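Dropping a structure here in structure tokens format, bear with me for questions.
Complex shown without one protein chain; remaining protein chains in place.
== chain A ==
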Amino acid sequence: MTATLVVVGHGMVGHRIVQALRDRDTGGRWRVIVLAEEPRPAYDRVALSSYVDSWDPEALALPGNDYAGDDLVELRLGDPAVRIDREARTVVTAGGVEYRYDALVLATGSRPFVPPVPGHDLPGCFVYRTIEDLDAIRAAAERARTSTAPGRRAAMVVGGGLLGLEAANALRGMGFSPNVVELAPRLMPLQVDEGGGALLRRLIERLGLTVHTGTSTESIQRDGDRLLAKLSNGTELDLDLVVFSAGVRPRDELAREAGLEIGPRGGVVVDEGCRTSDEHVYAAGEVACLDGKVYGLVAPGYTMAEVVVDRLLGGGATFPGADTSTKLKLLGVDVASFGDAHAATEGALEVVFNNAVAGSYAKVVVSDDAQVLLGGVLVGDASAYTSLRPMVGRELSVDPALLIAPEGAGVGTGVGVGALPDDAQICSCNAVTKGQITAAITEQECADVPALKACTRAGTTCGSCVPMLRQLLESCGVEQSKAICEHFAHSRAELFEIVQSTGIRTFSELVTRHGQGRGCDICKPAVASILASLGSGHILDGEQAALQDTNDHFLANLQRNGTYSVVPRVPGGEITPEKLIVLGEVARDFGLYTKITGGQRIDLFGARVEQLPAIWKRLVDAGFESGHAYGKALRTVKSCVGTDWCRYGVQDSVTLAIELELRYRGLRSPHKLKAAVSGCARNCAETPTKDFGVIATEKGWNLYVGGNGGFAPRHAELLAADLDTETLVRYIDRFLMFYIRTADRLQRTSAWIESLEGGLDHLREVVVEDSLGIAEELEAAMRRHVENYTDEWADVLGDPEKLARFVSFVNAPDAPDPSIEFVERRGQRIPVGSEERGSQPALIAGPKLEVVNS
């Protein structure tokens, strides 16, 4: 007999309940009905602020949130529950549908608290909790941008807590000068102590936010098109919009009406099994009140979800208590708080390092005998957080001061992961312990971070424990073999170092002195790419020719029947009618199939080897050059139409795209590089899928890095904002050269950034702050590239020796390969398939794709 579970609310916790139940209920005891108020399935609310980078709701979707193909789950979107009848055990939705339940879970989360300030409901006042909230803020931002009212575009965020600061940051990204108003005497009063709060304020003000602490909002009035806010300390603020972020309140209204027990400050009261005062009704997540507490973080909600599921399946799990540690990076400022951050424990002692010059503040709280770590606060540099948090509540083996002693003080910072006991939580979001992770490594043979993520879920929510996962892999002796292939024991980055520092410029010398054997199709193209990046002449010069993959060797792309495709460069996707006509004529005269690529250019297919020079000749004569579609190199810089034509554009995206494409053309790299420039936040050039993407802002350009399409699509992330063109180009120079020098073979920028110790933050330090002191060198390397660029096609046309290689047969230079045949499809020529050739299908193994480590 299948019982019915109704879940009310499809937020982060609601989704986790369904997922965990469907994972564990293999016998199909429960069928699940999910009633969702929001119009879309569950998304990552924790990452809500990143929505402003892409404005793409899909990017926030939680994996598996549509339960596709699962007959036991019915998801009802956009139809909230409005009434519970506990007697009849039914739930009624706003749409009037009634469901009977055997068990009911309330996972309705919370709503933002809006203080009853006069004017709080005027147009221009918003909250910050859902995708729709952000869409509304964006629309208002757009109106403010085009408004003619005088004054700076300004916004006010009511509430200086974690969410308020996040919202302020997002508003800053939209071009507003944000004011943050906080009632308490410091920012983030719940997490940070006075000392940390003072530093946090300084760091944040330095970034252009205005902070008003110890004051409240008295009123908000309409002032023409804008708003006028009055603060209790007398300050008046001219504003375009207001965002309330002054805490949340549990959405317990259904439960109240149904007569369930409610906590003193709201929230549906549940026992340690997450059961409410009605044995058929559970509550989990932000709506639940457990032990008198309501938790505003996702990790305790996930734990409750697991407890509920265990109970539904007849288990006896109880809520073990929650870790309310926080680590975040706001506007590039690290803040972390964990355990008893305010030293509220009786007799607790504090150890503080406050370095006002370096801008870092660290405090640990220990028990009265200094033996047990109780908590701490870190501002400015939170790198010790990942190793300190799991130590909370444990005996210390070292002097507490050493835990936060600054580097260079003669002692190591923090504690090693090896010192942690097996039951220490490494991933607090998903409650994964060190023991579970080491078991996954030793028993289930997880050999890298992605495998650990898939196997244990550790590191999949906020990601702050990923460095610990790496350390655990190492401490379990999992050698992350760096050897590129059997011929070199080195990684690509190490080979790059060797080539650069030794001046070796041939493969033979390199493999003789630093490797073994004669190389293969893995190391040879990798070394060819390194040589090309270091400016070693034409890629077909001398021995280099023998290192190139067939695409680079013929400067064209091999197709499945042995012919090649030809892609001339069309910088920024801008092309004159004359050149378009030439492309058409060349395609017609050589019988080439034509198709428009995703990178805004035109691909000509079906050229035989011996036709390539003649095709290039025609193209080069008409002013075209190689588009490097064949290389692990810069492909295209796609653009929208920009200010020249577009009614909305704010910058000239086409000119910038052309400049960038011409600057980086021919640049060889560990993998292909794609780029785009959008002239406004509408982002028509689809920058989030590019290795580097530029989006115009009112003040300049935002630079995003690390996106890609393909097998495992990734969204690019913001590296730096509001740059002038010169700075932008400098940063891209540095970014690309740093990538070229340090990435693995066939590692796209996304995977490379992920593999960097410190990830995107580290990259930003290197590129923007020049933390390694190599910016000058990287820029110089790029200058050399730009100066030495020549067109690879034209070079071959001017070199009889190279030209001689472009034949199908060495003993019959003019003969075409007789096995290449075409048929017609939709008016163009395509290769004959096996059936059409009339032969037995001789395919012995299916075509394979090279699997790229990501």
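We adopt the following convention: a residue touches a chain if its C-beta (ideal position, glycine included) is under 8 Å from a C-beta of that chain, and two chains touch if they have at least 3 such contacts; residues count from 1.
The rule is short, and it goes like this: contacts and distances are computed from a predicted model.
Engineer: Given that one chain of this complex has been left out, which of "Formate dehydrogenase subunit gamma", "Nitrite reductase small subunit", "F420-non-reducing hydrogenase subunit D" or "Phosphonate ABC transporter ATP-binding protein" is its protein name according to UniProt?
Structural biologist: UniProt protein name of the non-displayed chain: "Nitrite reductase small subunit".
Engineer: One chain is left out of this view; which of A:E38, A:D133 or A:D549 touches it in the full complex?
Structural biologist: Checking each option in A:E38, A:D133 or A:D549, the one touching the absent chain turns out to be A:D549.
Engineer: Under the stated touch rule, tell me which residues of chain A contact the chain that is not displayed.
Structural biologist: Spelled out for chain A, the touching residues are 486-487, 508, 517-521, 523-525, 543, 545-550, 553-554, 558, 560-562, 808-812, 815, 817-820, 834, 839, 842-845, 847-848, 850.
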